[in-house]
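Quick one: structure below, then a few questions.
With one protein chain withheld, the remaining protein chains of the complex are depicted in position.
Entry: chain A
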Amino acid sequence: MSAVSLTNIVKQFGTFTAVHRMSLDIAQGSFVTLLGPSGCGKTTTLRMIAGLLDATEGEIAINGKRMNDVPIHKRNLGLVFQNYALFPHKTVAENIAFGLNYRNVSKEETQRKVADALELVQLPDLGARYPKELSGGQQQRIALARAIVIEPDVLLLDEPLSALDANLREDMRVELKRIQQRIGVTTVFVTHDQTEALAMSDQIIVMSKGRVEQVGSPEEVYNSPASEFVAQFLGASNILSGTSLGIQGDELGLQIIDFPRLVIPRSRAPQITGVGPAKLVIRAEKLHLVPKTAPADDRLAVAATVENVDYQGQSARYFLRVGNHALQAINMIEDHPFETGAQVSLRFRAKDCSALPGGTSHDAQ
């Protein structure tokens, strides 16, 4: 039985459709991320699960029970917000105990649970403080403790890391995942940050303009994007128009102008059915620059010109030209990067490429 199941839900605000018909099953105990740019409908979806918004159509079920008409305070959910939303007039301990007060928990039991929750988020000594005496990271841990102490059926996280500093964000990411695994609560996480999504999720749901673009494991959405949007949104990808030469066994032939003929695994182009226009997708970090004079190796090679360099310390992002194509490559660098104007040889492997049907991209709709 799914922990959360959405069946044909639609959300409309007036004439604007925020979420187009979508269905989704979230497995018990899994960590699922709704990923997409702002305005893609991910928060709207989360708020429908929470009961803060009513679905215009469709059914929302939690642990097999229909929830559409159950008000939020009877759904037993843990909710964590971007800006913590702690009660400023209550101490940390009172904040955490808040949900227990509405649950027939004895005083001693409450005290013990609050102490355990503080222990779990590694802030055992802060019970008597007020929220504004804590740092942002500490406040977010308390918010998390407050949400999980009630043993919710589902934990809903609405961009919980976005208000934190970059360094702190990475620590909290690890911490959040550790706590989630420890208590095993089904978690729905909303973010626009692909790094967070890739690092934490069992399953990622990529959304754009109110539609689900792809559902899959982090590896799947990263390595085999199902649409141009997914390819572009998760890291820098190069998308080149070309022609599919047809399928032979479990291989697919591709012809791109100015490139050598490519043969890629069939599994990397599940949507292509035969001969016709197609698009080659290759990630910026899978294109390696070597000096023009470097000896040939087992990789494919194509001559390129460096048009611009974005130096990033341990790596560099190159803007390249191959014939009429503008490409991006991100390479680790040892001493100093190639310079603007350099003639280089671009090396890559066919197995790192994937292909999408040409002409009908989702974004064009």
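Assorted remarks:
Just so it is clear, a contact is a pair of C-beta atoms (placed from the backbone, for glycine too) under 8 Å apart; a residue touches a chain by one contact, two chains touch by 3 or more; residues count from 1.
The criterion applied here is as follows: contacts and distances are computed from a predicted model.
One chain of the complex is hidden; its UniProt record names it "Spermidine/putrescine transport system permease protein", one of "Nucleoside ABC transporter membrane protein", "Dimethyl sulfoxide reductase anchor subunit", "Spermidine/putrescine transport system permease protein" or "Pyruvate dehydrogenase E1 component subunit alpha". Contact with the undisplayed chain is limited, among A:Lys42, A:Lys113, A:Arg146 or A:Arg173, to A:Arg146. Of the options A:Pro131, A:Pro225 or A:Gly242, the residue whose C-beta touches the omitted chain is A:Pro131. Here the missing chain is touched by one residue of A:Gly78, A:Gly137, A:Pro218 or A:Gly358, and it is A:Gly78.
Chain A residues in contact with the hidden partner, per the touch definition given at the top, are 50, 52, 71-79, 81, 83, 85-89, 98-99, 102-103, 130-132, 143, 146-147, 150, 156.
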